[in-house]
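Left out: one protein chain. Kept in place: all the others.
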């Protein structure tokens, strides 16, 4: 099932419009290409609005938002929504500043996202109106662990219910949930946290998976999250002892490029909590 | 001849001003350095205008254009034109939105470019006022192939004639033409299409080649295109089976860095169609 989701990305090659931060944008583009889809970036309001129409998915990432790109996010988001495109929000740094929190909250009010993907601190901020933060990284106090897994699974299911979006809360254990089911995913490596942009790349890829699997969005989202983690494991296995986070970044994207549906099926580590 | 064009880049090390998109800008900078030239980026209108004057070439890439950077493109372009600098336009996404198409058309009207470099869909859009598009990638229907080679060679020569610019239409077969001669170049690998920014990198390098070979612009442009393709072949030969598009990107830039005039002469695969 997860493998066929990847297969659909490769066969349909959806065009993913990304209004995203300039820190990790190149990796997002290459990760989307590695997954088998095509990226495009536009963030001037008129251009973003028009480009949206020729795409299949929209990935909004508020990482280095500014007044111009915020306008683009709303205009592109509303158009993508009218056109029934796959829509993903990555609320980078929600909780770290009021502009980020308020923009994410307002986007969620005005646009129905298929998926909201963030770290534990960002999702808690959006769900509870509070949450600690360590900049754009999750605070350790917010992490999902074996001891709070059932509680956190219910938390994301509830947030999925109230928003009508699939929630992907990613970290050491990833949770991907709609209002009824929650995938708890254990792929990945802790060293991925020492690379900038693994979350941003995952958001771009997830948007492609949702676009290519419109009748199967929860599984598609879980497949994307498993693939990113599995690519992190594969990439790590090819690292030499003197290599570090920069080469690791390349090897993760490479592993996405070489991931087969069979590898994804075999490598995915998850349980479903209902 | 192609080799001596590269030699001139290495010896003169032209300073290339790039007003370019933030998706691939880092690779453009490293590719220009790899070729032996120096990059600089400025996109605030006053800064772009002033920086232009200390440079030898201007590379305008409309990939993530916005109202501020469009102003910079026109001001820098006009100044570079007055100063007789090498001038290149990369109309990324022309045909994908009216802002992109209109900006490219207006730039071509107001500024005389030495080279216009784009994919088949972008060049068709600019030449014919129409053309299909797959975002920032060329549509397959527009591709140059053995069956339409003579027709397409005439098309780019005609467009070169009407614009007074060298036209570099790049894809599986690259065409580099002025009004009289057309190089058909068969370097490169299809896997280069799975990397973001190979076109953008080529544009930056081409601007450097034009600046370093002012009396020999058509050959210089062909040399840059051959070098990019040959670097794609060399880089590919060093890829391990588990490596993918991200490592490939690095290896292409590495291959440009290590390209010698002799390698370029030996590796270039082209015919000239008159």
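Descriptive notes on the structure:
Should a chain be cited, it is by its letter among A and B, assigned in written order, with residues numbered from 1 in that chain.
FYI, a contact is a pair of C-beta atoms (placed from the backbone, for glycine too) under 8 Å apart; a residue touches a chain by one contact, two chains touch by 3 or more.
Keep in mind that this is a model prediction, so the values were computed, not measured.
Although one chain is not drawn, the whole complex shows that of B:44, B:146 or B:180 it is B:44 that touches it.
Listed residues A:187, A:203 or A:250: the one in touch with the omitted chain is A:250.
In the full complex, chain B contacts the hidden chain through residues 15, 22, 25-27, 29-30, 33-34, 38-44, 46-47, 50-51, 54-55, 68, 234, 238, 249-258. Residues 21-24, 26-27, 63-67, 93, 96-100, 133-137, 194-197, 241-247, 249-250 are the ones on chain A that touch the missing chain.
In the analysis below, only the chains that are shown with their structure count from here on.
Separating the centre of chain A from that of chain B, both taken as means of CA atoms, is a distance of 33 Å.
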